[in-house]
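The structure is given below, and queries will be raised subsequently.
Removed: one protein chain of the complex. Kept in place: all other protein chains.
Labels run A, B and C following the written order; every chain starts at residue 1.
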Amino acid sequence: MVDYLWNTQSPLQKALVPGRHGAAGAHAGVTLNEVRDIVLVQVMARRGKAAETGKAAKKLFGVEAPATPKAVIGKTATLIWSGPDQFTVIAPRTDEASQLAAMAQVFAGSASLSDQSDGRCLIRVSGPRGRDAIAKFSSLDLHDLAFPVGAAANTSVDHTAVNLWREANGADGHPVYNMLVFTSFSDSLWHTIVDSSLEYGVEAASARAA
Amino acid sequence: MRIACPFCGERENGEFTYLGDASPKRPNFAVDSGESPGGVEDAFYDYVYLRDNVAGYMREYWYHGGGCRSWLIAERNTVTHEFRSVTAAPGVGAAKPVQAGE
Amino acid sequence: MKYSIFSLAKAALSGHKGWTRAWRDPAPKSHYDVVIIGGGGHGLATAYFLANEYGIRNVAVLEKGWIGSGNAGRNTTIIRSNYGLPGNTGFYEMSMKLWERMEQDLNYNAMVSQRGIINLYHSDAQRDAFARRGNTMRINGIDAELLDAAQIRKELPFLNYDSPRFPIMGGLMQRRGGTARHDAVVWGYARAADQRGVDIIQNCEVTGFVRDHNGKVTGVETSRGKISAGKVGMAVAGNTSRVAAMAGMKLPIESHVLQAFVSEAIKPLIPGVITFGAGHFYISQSDKGGLVFGGDLDGYNSYAQRGNMPVVEDVCEGGMAVMPMIGRVRMLRQWGGIMDMSMDGTPIIDKTPIDGLYLNAGWCYGGFKATPASGLVFAHLLARDEPHPEAARFRLDRFRRGAMIDEKGQGAQPNLH
Partner (left out) sequence: MSGYSGSEPLGRTAALEGTTPSARSQAASASQSHRLRSGGLIDRQQPLQFSFDDKVMSGFAGDTLASALVANGVKLVARSFKYHRPRGIITAGSEEPSALVEMRTGARKEPNTRATTQELYDGLVAQSQNRWPSLRRDFMSINQLFSPIFVAGFYYKTFMWPAKFWEAIYEPIIRRAAGLGKSAALPDPDHYDKAWAHCDVLVIGGGAAGLSAALAAGRAGSRVILVEEDSRLGGRLLSDGGEIDGMHAEEWVRRTTDELTALANVRIMVRTALFGVYDGGVYAALERVNDHVPVPGPHQVRQRVWRIVAKRSVVTAGAIERPVVFPGNDRPGVMMASAVRTYVHRFAAMPGRKVALFTNNDDGWRTVEAVQQAGGDIAAVIDPRGKVPAEYQALAELSDLRVFSGGVSDVKGGVDGVRGVVVTDGNGRTQQIDADCLAVSGGWNPNVGLSCFHRGRPVWRDDIAAFVPGDSPKGMTTAGAANGEFSLGACLRDGHAAGVAAAAECGATGNAGEAAEAGDEIYAISPLWQVKAKGKAFVDFQHDVTASDVTLAQREGFESVEHLKRYTTLGMATDQGKTSNITGLAIMAEATGRTIPQTGTTIYRPPYAPVAIGALAGHHRDENFHAWRLTPSHHWAAARGAVFVDTGLWKRAQWYPQPGEKDWIESVTREVLAVRNGVGFCDVSTLGKVDVRGADAGTFLDRVYINAFSSLAVGKARYGLMLREDGIVMDDGTTSRIAEDHYFLTTTTAKAGPVMAHLEFCRQVLWPELDVQLSSASDQWAQFSIAGPNTRKLLQELVDPSEDMSNEGFPFMGAREVMLRGGITARLFRISFSGEIAFEISVPARYGGAMAQNLMIAGRDLGVTPYGTEALGVMRIEKGHVAGPELNGTTTADDLGLGKMMSKKKDFIGRVMAGREALTAPDRQVVVGIKPLDQKRRLRSGAHVLPKGAIPGPETDQGYVTSVCYSPMLEQWIGLGLVERGRERFGEIVRIHDPLRNEDYEAEICNPVFYDPEGARQRG
């Protein structure tokens, strides 16, 4: 009787080549990271149950679920607005089964959950020219006044839907943007992001979520 | 063209898909109500095919599929392309439509 | 004066002072046997055929602006008869045959040029759909060839055959397809109709219909006064719904904007018409040297005669995908035409429920190539009160009966046709 190994794979296993790419120079203008091993759940309030859903979220995560395009950091997860009366819960994958079970229990009756942990790939764009690179494939206005830390948006890149939100600035003082892209598109979008960044110099890497 | 999604804010029209005139309403009919099939067919023919196709402001359906996946109802001028309003469809998100008598 | 190289040379001697108006500029009469609303290609062709084929000469064509100011003057000038469904196939071939003798019929050089049209395919499914259509054409006596990539490469070596995404596998070629000089078609029909007694009245906008006590249409109100008519024909594609509304009619038509583009003039590069199967892009080169190209509708109802950037980009992306050697050629002008989009992508030529009012509409993108046949069958309908055999399926009630003619299979969603 053979043992069946269930090795996991990243959708960027071929596309992501760690290290420096594009223009040379002391510092890369753009830093790209794939953030691996996440739990991602879409929470959609049931008909007329938006309020209950909010209470449940508060109970589990200790924060109000975002009612407008924002990313809110809760106790054990980040809650990202993903549409009217719905949001995406994202957390590092620790014990997946119990993470999902806990949510299923709290939201029972108030919201429908959809596990998208494998349906999306999380790409983080940072560095001094990160914003300039994003401007080549996103029509969003990412100016500090228009898109401050904590802002989120559902938008389109290359005609496919993407969730984008801004977290606290990096150690270098430059903005940090997170992009959730559909798994099957991620190989393609990664290439688009890299192509848009080459003229600034790119540092690419991959790491577990923490 | 830019469309002000009531949930996401102003966005490029590439994020939206267009359906068309929002005025025709899908006829309601009860199967076995004895309504003449011809009559029901006429009502659906009107709903599916006939359009006012106004030059000026019209109410129309846009789907923010490249964004928050909401169906929206916009008032847009077909001559100037100016939007007067963009509102959410009655069943967007978890909204509970007001039933008659409520 | 008859046009020819001789009359031209003769006129040159007198410094071309001898030329007279190509068509008269008459004041509207109080009554006409037939009034045609719309001085575009279709309206003028209808008038020409009424006078020339059906002996009805007391005809007026009313144009709100200058003749040819609608879609006749803002299209991509392509002529073809490569349709696949009964109703379309024969009709567009009749049109092609009329194109082939137009210069002689009209004594006007409309530069009808049969340099060929090829629809490229990039998948087995597309090939099969083209094979079905091409065979339909052949069964109807229309020329069609299914070429493979190697055969096309011989004729069009500059295409991107080995694209890593949607390589060219072959194409459906109609060699009799091609282009014509759009404005010349308008002017040629205007001049020929005028010579046969038709009044072409520009700057005359129809503001309403005159009805008798039975509701029959007996004339039109215009910006230049009331004009009574035995019959009134509408040929106002793009504005059909607006004119029909004056008669209280609601139609299965939406108006959408279709953009088109022309590049700076360059020396001959592209012989015929090429359509890309994996994106929205088609192209030809005018005799003046400009690349004339276009793609998909902007996708929303519009009467604005101008479009937006997403489609400009989409079209150029398609162009670079199939012929990356046009990258350094510059786009010179973009414009938009208002398409009369019917609910199945096919025209409507029929009597209306209103006595005395006749409809020629719903041309979608098919309008220019249909100009001669549209004029002939509409003239037939107006003269005989019965549809021309080749237009027998273009009836208004086909939607109610479920007899749609839907080449693209998109259903009642005009912006997808």
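General remarks:
Criterion: a residue touches a chain if its C-beta (ideal position, glycine included) is under 8 Å from a C-beta of that chain, and two chains touch if they have at least 3 such contacts.
For clarity, every value in this text was computed on a predicted model and none was experimentally measured.
In the full complex, the chain left out of view touches A, B, C.
Remark: the omitted chain is touched by one listed residue; of C:Lys216, C:Arg384 or C:Lys408 this is C:Lys408.
One chain is missing from the display, and on subunit A it is touched by residues 2-11, 13-14, 22-23, 42, 44, 46-48, 111-112, 114-120, 132, 135-141, 143, 145-146, 158-160, 182-185, 187-189, 191-192, 195-196, 198-199. Where subunit C meets the omitted chain, the residues involved are 3-5, 7-9, 12, 15-17, 19-23, 25, 65-66, 68-69, 73, 86, 89-90, 100-101, 103-104, 107-115, 122-125, 127-136, 138-140, 144-146, 158, 160, 163-166, 181, 183-184, 187-188, 202, 263-269, 278-279, 285, 287-289, 304-306, 308-309, 312-313, 316-317, 319-321, 324-335, 398, 400-404, 406, 408-412. Residue positions on subunit B in contact with the hidden chain: 1-3, 10, 12-13, 17, 19, 26-27, 29-31, 37, 40-41, 44-45, 47-48, 61, 63, 65, 69-71, 80-83, 89-92, 95, 97, 99, in rising order.
Assume only the chains that are shown with their structure count from here on.
The touch graph of the protein chains shown is a line. Centre to centre, using the average C-alpha position, subunit A and subunit C are separated by 50 Å. Shared contact sites, meaning residues of subunit C that touch two or more other chains, are absent. Touching of two or more other chains is recorded for residues 12, 14 of subunit B. If you check the complex, the residues on subunit B that touch subunit A are 7-9, 11-12, 14-15, 65-70, 88, 92-96.
Residues 44-50, 53, 68-69, 82-86, 139, 153-156, 159-161 of subunit A touch subunit B in their complex. By the touch criterion stated above, subunit C contacts subunit B in their complex at residues 239, 241-242, 245, 250-255, 299-304, 308, 310, 343, 399-400, 412-415.
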